[in-house]
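Missing here is one protein chain; the remaining ones are kept as they sit in the complex.
Going in written order, the chains are labelled A and B, and every chain counts its residues from 1.
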Amino acid sequence: MDTTLRPGPRIRASHGRFRPRAWGLLGVALSLVALLIGAAVVSAAPALAAKDTDGVIEGTMLDPEGQPIAGVTFTVSNAAGFEGFDTTNKQGQWEIPIPGPGQYVVTIDTLTLPEGVTLTDPQRTSLTVNLLSASKTVAFPTGEADTTTESTMDRFLQLATDGLVFGLIIALAGVGLSMIFGTTGLTNFAHGEIVTLGAISTFVFNNMLGLPFVLAVALGVLVCGAFGALNDWGLWKPLRRRGVSLVAMLVVSIGFGILLRYIYLFFFGGDTEQYASYSGQAGIAIGPVDITPKVIVGSIVAVIVLVLTMLWLGYTKTGKASRAVSDNPALASASGINVERVINQVWIIGAGLAGLSGALYSMSVGVNWLEGFQLLLLVFAGVVLGGLGTALGAIVGSLVVGVLIQVSTLVIPTEMKNVGALLIMIIILLIRPQGLLGRRERVG
Amino acid sequence: MDFNLIFSQAITQGLGVQAVIFALAAIGLNVHFGYTGLLNFGQAAFLAVAAYGLGVTVATLGLSLWVGVFVGIAAAVLLALLLGIPTLRLRADYLAIVTIATAEIVRLIVRSVTLRDVFGGSDGINRFADEFYALNPFAAGLTLGPLNFSRNDLFVVVVGWVLVLVSCLIVFLAMRSPWGRVLKGIREDEDAVRSLGKNVYSYKLQSLVLGGVLGCLGGFVFAISSQSVQPDNYGTDLTFFAWAALILGGAARVFGPVLGSILFWFLLVFINVALTEAVRVGYITFIDGTQVGQIQFWILGLSLMLLMIYRPQGILGDKRELAFDVK
Partner (left out) sequence: MSSDDRQLAAREALVGVAQEPGVAKPDPILVADGVERQFGGLKAVDVDHFELQRGSITALIGPNGAGKTTFFNLLTGFDSPDNGEWTFNGRSLAGMPAYKVARTGMVRTFQLTKALSKMTVLQNMLLGAPQQKGENFFAGLIAGTWRSQEKANTARAEELLAHFKLDAKSDDFAGSLSGGQRKLLEMARALMVEPDLVMLDEPMAGVNPALKQSLLDHIRELRESGMTVLFVEHDMDMVRDVSDWVVVMAQGQIVAEGPPLEVMQQQAVIDAYLGEHHDVSLDSGSPA
């Protein structure tokens, strides 16, 4: 087990076979990730060890009033012929030990339900679950589907608030994506992985090293900024030098994203983890809107950071230079701007913002190896909506997407909310390909 | 370490149903990207709609498998039109974003609880291909050297490779014709082709339909071989695997995607089984069985990167005739 603690050298060694120049550089970038996550392994180690022992599938059976139901029978089986039973105790709890990770089918015996209690979805009497970890909680809700007593207006306000908060998260990731596109032309499909890195490194600092949350987030953002610089310096800059085309770079970014994702999965595992700090914070009611203090603070920070970014772009020398590079790299270079330096700074800032996005996002949804990739499409939607390449467009577009996703659940099923946002993106592209705030290009 | 087992599995899978599925998906992508320059990152959606078209027709509607195949192809054509009409006027990178989003939309819809009665939610649809296996002419499976196929697998694999060959023939015939010449022109500069009086938009749409239909054959093979369709099998990873196979073999070459799929799948399985064996025997102690499965995705990611950087023309391609310097 002790070898798990030294992942860095192993990753480097696996690259040793390739041509040293570009790959040496990329290797450095990767080892940084690996080293970072190396810390995560400290905690992951027990989890990995647990995988060798038996796992458990469990749950708690509650009636529509939230009271436990005793005497309900559950069955767990798998394709290999394993079968296990349990009946709920007085607390409504049941628990079935299983031989290890894998796919299981959980079935509830509805005949054992007390009279008058029915499942919310009567068809859903058995569930297929995939266990990557040792335990899994399975729920079978009872009673009528959640008939809300809130007025539509109140729900709208709640959803719009949630949407704005989510939109800020998307915007933080989107600004970087858009700025990098603007200055280098790269459509970076590995941008979501920077978001994930922000979440994972915050998790490492907060949970493993026990640092205060604010400090953990700040360090997480720094790690991402450094990772962004390394990204550019170790991978994209050499590719620009080689004259690799933008389409090829797009495919490279997809490959890089896959690699990073599965490195995260390898070391972090497939479970969603909560930060040590503020994880169970209770919400407070502001009028009809229910919101947690951590989300309020996080959103204020996001707004401040976004405003600072816009000020940086508008009023600082480097910021203005980055806009000049976006407009016309050759001209910018001719007028004495160090284009490569500007691009590297854009990478640092863009990646730092993405890291903050991940750190804040995970306050609500937990830390997961796939979160950045899942967010990426919505980030693209926001950025494309606002007009690829403009920072302000990215912010506006992201806020629109965030609000739209949440508010759309008033009329469409929650599980379909992302479908709505992606459809809107496609429709906007149809009507206004340059985005809401983008400029049209001339032919010829 | 059981090297016989490792080789046998790698070769069997390299020529087996997985390679067939990815070869078909990649042949379709080759029409899109290799010949027309369209950045389609939603190929999984074409396989998904075909597989679901088949599954829903047979399992939900209770119709014949052959009606299902027809429905699946119609669904792929429809998807190509739905996808193409709004997006084919867009820049290449926008198309990449939209196609990947569309594939995600398709996956979210078929796995939704709301439409569970039709598509079976996250469990998908099962057991709908008995009609196909009833036609199996083989009396027994095949064991030939390292190759090892069960009776049913053998049937699927033979039909699958026939489909691959037919697809290659269609691609060959289409690409040597003036029709193919227009596509290659579009790949390089669509404005130039437009200025010569060709309806670029219509050709792109035709390319999207052809590549989608060829790719959707992979969806049928996938669905029939496992007698099931599950939404999460049609995620972005499937598309990325097909891309890696295409680029490894060589884009804009008729047999590029086929060679790429065989090699890529052989390598993946080889490394996978070898690592699993090494873990089992105890040569490798620092990873477990689940993690071995993740390493194949490292290989996927790395091969996409390395190929694009160092050998974008793949094994069969001609560097002078590459689609990649589109700005």
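Keep in mind that, in the parts below, a contact is a pair of C-beta atoms (placed from the backbone, for glycine too) under 8 Å apart; a residue touches a chain by one contact, two chains touch by 3 or more.
This structure is a prediction, so every number in the text was calculated from the model and none was measured.
Participant: One chain is left out of this view; which of B:V58, B:V159, B:V193 or B:V229 touches it in the full complex?
Facilitator: Result: among the candidates, B:V193 touches the missing chain.
Participant: In the whole complex, not just what's shown, which of B:P137, B:P178 or B:G282 touches the removed chain?
Facilitator: B:P178
Participant: Where does subunit B touch the missing chain, residue by residue?
Facilitator: 170, 173-174, 176-182, 184-185, 188-189, 191-201, 206, 210, 320-322
The rule is short, and it goes like this: only the chains that are shown with their structure count from here on.
Participant: Enumerate the contact residues on subunit A facing subunit B in the complex.
Facilitator: Touching subunit B from subunit A are residues 1, 3-4, 18-19, 22, 48, 51-52, 101, 121, 123, 128, 132, 185, 187, 189, 239, 242, 244-252, 254-263, 265-266, 377, 380-381, 384, 388, 413, 415-416, 418-419, 422-423, 425-427, 429-430, 433, 443-444.
Participant: Considering only the defined contacts, which subunit B positions touch subunit A in the complex?
Facilitator: 39, 41, 86-87, 89-94, 96-98, 100-102, 104-105, 108-109, 112-114, 116, 122-123, 191, 237, 240, 243-244, 247, 285-288, 290-291, 294-295, 297-298, 300-306, 308-310, 312, 323-327
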